[in-house]
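For this depiction, one protein chain was excluded, whereas all remaining protein chains were kept in their positions.
Coming up: chain A.
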């Protein structure tokens, strides 16, 4: 990755608290390149209109941009066809849609839903609620001491009662890449469907939903250089076709009578109301941007930064890194002895270094790690080794600052 990529992100070129900004909170949200900002501006300056209903020119342009984004997302994750992409507000809404629309009418007492303890709350609470509402049981695939999943454990937990398996592809805390393809194979062998939370994988690596053979795959725009408030659910065509909408109103209907109505086909039946058109436009531009750079390149770059950071961090006494020893993705979660993560994040901020501190929306995983909270540095394509060096310098100074006070 070169300086030219970094140049395309205007937000990075500012000082925070008297220091050039080092943004290492990419697992929370990513920054936006100029091309995405321009696409949003252009849409509102020239094309803004409602979709699927205007006969006029702007209506056609807006619809083309909106549906064009569906095709871009489909290609980006290698979905078989663009009708398998449902637009949502983000990963959370996408996963809730599966739980409510697919799960609610189909599950009953005795059925089992399988997740892992490393799920983000957005891939956990919808299943907890589904289990409560239907009488199904929620089960967990245990984790290995380093945070990895052992397929032998998956074989033990999934059985003929399992109806839904939902697993995060890349953990936002442990930085592990889970074997979702193999888990999908086990799930299918027992007649269950496989749901993949792709919030942290889609922005950072090549994703092929047909190769994974997952039934549903959820993603967020804002973590992959696109705007907030937008995302998508991939669903296999035959499954989406059987599912009922959970939101009703304009745009999603076929024919409306006084007492009865029916719906458009999927995916449009799930997109009631005026959709987030600018979100689709922005994510479309982000996908073009990422595709041009190449997802393999991005993945390699981030893995390099994470491993470089871990190597340097391991030289700081009292610094504990969570998760496996080697990284394929750019997420490093840690704690510094004697300094609470919130204090750490505040001190780092005064050096212009932005990291995340807290439970990362993973309270069950924090309990598993026996940490009430942790600090996390997460990298993206625009970060470089100097960013890691600035992080390390700030960590060393934090340690000195807190050490002095004893």
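In this section, a residue touches a chain if its C-beta (ideal position, glycine included) is under 8 Å from a C-beta of that chain, and two chains touch if they have at least 3 such contacts; residues count from 1.
Everything below uses one rule, namely that contacts and distances are computed from a predicted model.
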(request) Refer to UniProt and select, among "Amino acid ABC transporter permease", "Chemotaxis protein CheA", "Zinc-dependent sulfurtransferase SufU" or "NADH-quinone oxidoreductase subunit F", the name of the complex member that is left out. (result) "Zinc-dependent sulfurtransferase SufU"
(message) For a quick check of understanding: of A:34, A:254, A:314 or A:372, which residue touches the chain that isn't displayed?
(response) A:372
(message) Can you tell me which of A:144, A:261, A:346 or A:386 touches the chain that was removed from the display?
(response) A:346
(message) Applying the definition given at the start, please give the residues of chain A touching the unseen chain.
(response) 17, 340-343, 346-347, 350, 357-359, 363, 366, 372-373, 401-402, 405-406
